[in-house]
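Missing here: one protein chain of the complex. Every other protein chain is in place.
When the chains are written out, they are named A, B and C in that same order, and each has its own residue count from 1.
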Amino acid sequence: MPAESPFQTQRDAAAERRGPVTAATIIIIIIIIIMAPAGAKKGILERLDAGEVVIGDGGFVFALEKRGYVKAGPWTPEAAAEHPEAVRQLHREFLRAGSNVMQTFTFYASDDKLENRGHTQTFTGQQINEAACDLAREVADEGDALVAGGVSQTPSYLSCKSQDDVKATFKKQLDVFVKKNVDFLIAEYFEHVEEAEWAVQVLKTTGKPVAATLCIGPEGDLNGVSPGDCAARLVKAGAQIVGVNCHFDPDTSVKTVKMMKEGVEKAGLKAHYMCQPLAYHTPDCNCQGFIDLPEFPFSLEPRILTRWDMQKYARDAYDAGIRYIGGCCGFEPYHVRALAEELAPERGFLPAGSDKHGNWGSGLEMHTKPWVRARARRDYWEKLKPASGRPLCPSMSMPDSWGVTKGHADLMQQKEATSQEQLKALFDKANKGQ
Amino acid sequence: MPAESPFQTQRDAAAERRGPVTAATIIIIIIIIIMAPAGAKKGILERLDAGEVVIGDGGFVFALEKRGYVKAGPWTPEAAAEHPEAVRQLHREFLRAGSNVMQTFTFYASDDKLENRGHTQTFTGQQINEAACDLAREVADEGDALVAGGVSQTPSYLSCKSQDDVKATFKKQLDVFVKKNVDFLIAEYFEHVEEAEWAVQVLKTTGKPVAATLCIGPEGDLNGVSPGDCAARLVKAGAQIVGVNCHFDPDTSVKTVKMMKEGVEKAGLKAHYMCQPLAYHTPDCNCQGFIDLPEFPFSLEPRILTRWDMQKYARDAYDAGIRYIGGCCGFEPYHVRALAEELAPERGFLPAGSDKHGNWGSGLEMHTKPWVRARARRDYWEKLKPASGRPLCPSMSMPDSWGVTKGHADLMQQKEATSQEQLKALFDKANKGQ
Amino acid sequence: MPAESPFQTQRDAAAERRGPVTAATIIIIIIIIIMAPAGAKKGILERLDAGEVVIGDGGFVFALEKRGYVKAGPWTPEAAAEHPEAVRQLHREFLRAGSNVMQTFTFYASDDKLENRGHTQTFTGQQINEAACDLAREVADEGDALVAGGVSQTPSYLSCKSQDDVKATFKKQLDVFVKKNVDFLIAEYFEHVEEAEWAVQVLKTTGKPVAATLCIGPEGDLNGVSPGDCAARLVKAGAQIVGVNCHFDPDTSVKTVKMMKEGVEKAGLKAHYMCQPLAYHTPDCNCQGFIDLPEFPFSLEPRILTRWDMQKYARDAYDAGIRYIGGCCGFEPYHVRALAEELAPERGFLPAGSDKHGNWGSGLEMHTKPWVRARARRDYWEKLKPASGRPLCPSMSMPDSWGVTKGHADLMQQKEATSQEQLKALFDKANKGQ
Partner (left out) sequence: MPAESPFQTQRDAAAERRGPVTAATIIIIIIIIIMAPAGAKKGILERLDAGEVVIGDGGFVFALEKRGYVKAGPWTPEAAAEHPEAVRQLHREFLRAGSNVMQTFTFYASDDKLENRGHTQTFTGQQINEAACDLAREVADEGDALVAGGVSQTPSYLSCKSQDDVKATFKKQLDVFVKKNVDFLIAEYFEHVEEAEWAVQVLKTTGKPVAATLCIGPEGDLNGVSPGDCAARLVKAGAQIVGVNCHFDPDTSVKTVKMMKEGVEKAGLKAHYMCQPLAYHTPDCNCQGFIDLPEFPFSLEPRILTRWDMQKYARDAYDAGIRYIGGCCGFEPYHVRALAEELAPERGFLPAGSDKHGNWGSGLEMHTKPWVRARARRDYWEKLKPASGRPLCPSMSMPDSWGVTKGHADLMQQKEATSQEQLKALFDKANKGQ
């Protein structure tokens, strides 16, 4: 049965302003102003405390790698300064798709990382961080979105630098976020809860709301601390929102956040929960997540989630009590749109981008071929088991299983590319391990 | 072994101009000016006659559907007028990836199509076509690319309108292309060679070079005319470049163009060859192509080609004597970049976008984890058989097999969405057919 | 819906006689005698001329390899003399399953083959052939089955011996068949139609009915002679029944026999058709069949057909006009039973073995768990897409593609096992070929 939507689409006011202005547009802008008065945006905690769903955005490094602005390997965000139009456009697409949060594109923008990963210093870390903040703010102001500044795992920690050194690294990025007055802060992508605690402690000094996510699965952090214990420690350190991001698929991630919630409640604490998983199916991962899959990072395509997989994720996350629901690597704008469409009944409206979609693909009702028109229904897409078109490929892989963690010699960071000698030693080790 | 590139990257001059200008940038701009003097671009036939490789761009409707600007079903290009920044950005990404052609985003922008497919008339067909030409020209001027205007299969033809009516429809779009002075013309996405011949005849009246592509596989057009005969007829109609686009994967498409080449040569004719396949693996398609796969259009993700699949395609196409090598639905900028990287030895340079990649993923040499660094080599990616992460899904599907063609009652176009009665009749027919 | 059978089961009279004799048994024996009067069996041509379905048996070498009596590699049938109880038991199981033909277990029992393939000469070729005839006759007499003596492809032919030499080899086996008075003869498993013609010519000298099968697919024999031409040549050589056996799965084999039928009819000839395919799915084979699949012969398990696949095969073969329907490598007794159950409506009775099955698994109605009982229905099994339980494995393989044929140096037969030097040369050749 063709899907009919009872929801009004949230109009894309700012984008309209950039197009030719007609009488109709003006009226819509007025409506928007009524709906979301400028300067009166609710904060992240206000929304969550009120039980509202907050739709996050998707991961920038993978999306911009595909568009040609980020280098896989270093994964650094110099594009914020180098190619602002590309970063702005991606922000805008996520906004149109329904995102309530514009994360500053500052992943791995700590100075130690930029230096380690071979970034040629056309721009300083500060320039990159500032440009990223400006872009996020510019687009957030085009709709009902907040700006979040983020810090993440540092090479300093992996190389066993002191707590003070690591905290100083976070502080440097934080100074920019404070100066640019972001709305809240996220400590994200930590494999070790200890480093995440340090990050939360630094972020808390600003008085802004703090969210914290680990890139872990049900087996816990790389030292084996369980998700429940990790979450309780992060709440104690001051995070008001806790959860996971990256490294695992939605199924695994929702399961992990459930374990976090149980841990927080068992400890007699309270928190909000967030989930920002991969847009890749990873049923075959071990504790190190998709990094250890042989397909990472350049052959993950067959694992990409469909929009229907995403609707299932949004529902599962909601049912698990998670209210900050977003994504990470692999998410494209249409994935975020699917989250917003699935949760339209709870939120009361569709995102602007749904003008170009319609519930359960109802746009297909206007396809040239009638048998394709017949696919414009939920039942069709929910039941479909999509083929890979790759009969020579398996459905699962054996992940690498290095199992090394912070402080291990193999993880000591260096500025140079790996040498042939280092690679040889590595292969020898791998062969012995088999 | 880590991949080292002997090629200089073609610098992204225009983009640089938009960023902060440093001394280094100025020097690079000077170099670019030497390399590709403004106003002196070679035409499409000059390039092909000289044996040069011409890298095409990718399909806009699928890419922009994922970004939220095109509606699947109607697939119309009103975004050229509605959201020019999004269309410009995609052009720019393809340019950076190495494209030598900016196709105007005018697919399905004939008036009969816009009307049939329920486009709310905020913009006229003429406005959309003109906006698309301006965007293509603007970005083409940022690098070494030509602008191509395109016309494609019309609802008029499928509904059995007269040759004059169909040609008048092409003429209307063509008037815009002439006014905007595009560099050459493409008649593309035709399921019936007859309609493509008509299109070529109209396009030839301009005196500009004409390319023509059918969306067919080795079984030929929907009336069963073989690829070889189709190609010979198109050349006789006046096309200087012939080939296929859309509907099938690279393997199938290269095979089909080979058959076209044989047909042209057997007929004692001469032509250049082009190939713009899907970025989806479709070994299980029948003659109607990916439209008839149950996954079309919203669950094709597991079929997406990797960049390595694309390198293989570029090599195969080159070896088959095809020199105009591009893509269609499913292509993202990184797919085009892979074509340009594979053919860098032949072309003598890497695209600007390779600054953010490196041959065979050499950027991984700077990854945090040494075992991921060890993946920065051709041998690794070429041999990998990527898993789908979907153990409950098959590797192939059974396509629908309606087998109807032009003039069939099921293909008569209508302005309204399919009604429940129409769908019921359709399901009854499908069930009987099984 | 549980499957009910309207057919009487053909009782297993001889087997019953070997068990304790009760009053009930005696009555059944009487019934059997009425149904199939001893000594009055119809010949193979009488049956086929009358339009009856003849159910063949399955391949012995693969079945007995799994049971421990045949060595993969040589594939010789010395077990007929060494372990008669094992061979007799397999005959009996096929008979109970519904087979109307007991092929003598004389595959590769020509003297040149026995010698070449390292058979330690505990038994002479004549002893083996005679023992095989006696076993087939003994079991055939327990039911309504005929005995067929068979000859197949010789090492002599592959090594370019003369027509006379090759024919002399056939003659030697034939002398035993004549002495033991088999009911008809089969020339089977030929990759080259020329050698099959020679075999038919020799077999015809006996005056007995002659069937001839090639182990080819739609691409024809190894010299590229089409299935249609092959079949016409075999009919001209004197074969009354033509078809294929081994090397390909049922889908491919039925398709090939259809092409044979068309060829025979086009040549204005007449014949009966037979089909004895593999019980392995081989959609990925090239012209050399399953030998060239990397899984041959020890990892073919995931390809084994289910009983439901077999029912589909029986129906497809019947619908294609094939009336002699049997199997080859991979067939187990329950596969033959499935053929007999599918064609029970046409034949008017179920095989004795169906006492232990019931149509579409109706025996499940008495399973302990009610949800397993619910599987006792055709609809359930027909729609099921059975999983491999092997997520690390692909669904198809790339076959080896040696493409060598009779007379090629690589095919010259030798008595010794391959030496290390020979293998090295082979690997070098394979690597270059890639």
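In this text, a residue touches a chain if its C-beta (ideal position, glycine included) is under 8 Å from a C-beta of that chain, and two chains touch if they have at least 3 such contacts.
Quick caveat: nothing in here was measured; it's all calculated off a predicted structure.
Across the complete structure, the visible chains that the omitted chain touches are A, B, C. Taking the complete complex into account, B:284 is the one of B:284, B:316 or B:365 that touches the chain left out. Between the chain not shown and the residues C:233, C:272 or C:357, the one that touches is C:357.
When the full complex is taken into account, the listed residue touching the unshown chain is C:307, out of C:137, C:208, C:258 or C:307.
Against the chain not shown here, chain A presents residues 385, 387, 391, 394-396. In the full complex, chain C touches the omitted chain through residues 1-2, 15, 18-20, 22, 24, 65-74, 81-86, 89, 92-93, 96-97, 116-118, 122, 155, 158, 249, 280-284, 291-308, 332-334, 337, 352-353, 355-358, 361-376, 381, 384-397, 400, 402, 410-411, 413, 417-418, 420, 422-423, 426-427, 430. For chain B, the residues touching the absent chain in the complete assembly are 284, 390-398.
Keep this in mind: only the chains that are shown with their structure count from here on.
Comparing chain C-alpha centroids with the centroid of the full set of protein C-alpha atoms picks out B as the closest. Inter-chain spacing, taken between the CA centroids of chain A and chain B, is 30 Å.
Shared interface positions of chain B, defined as residues touching 2 or more other chains, are 385, 387, 391, 394-396.
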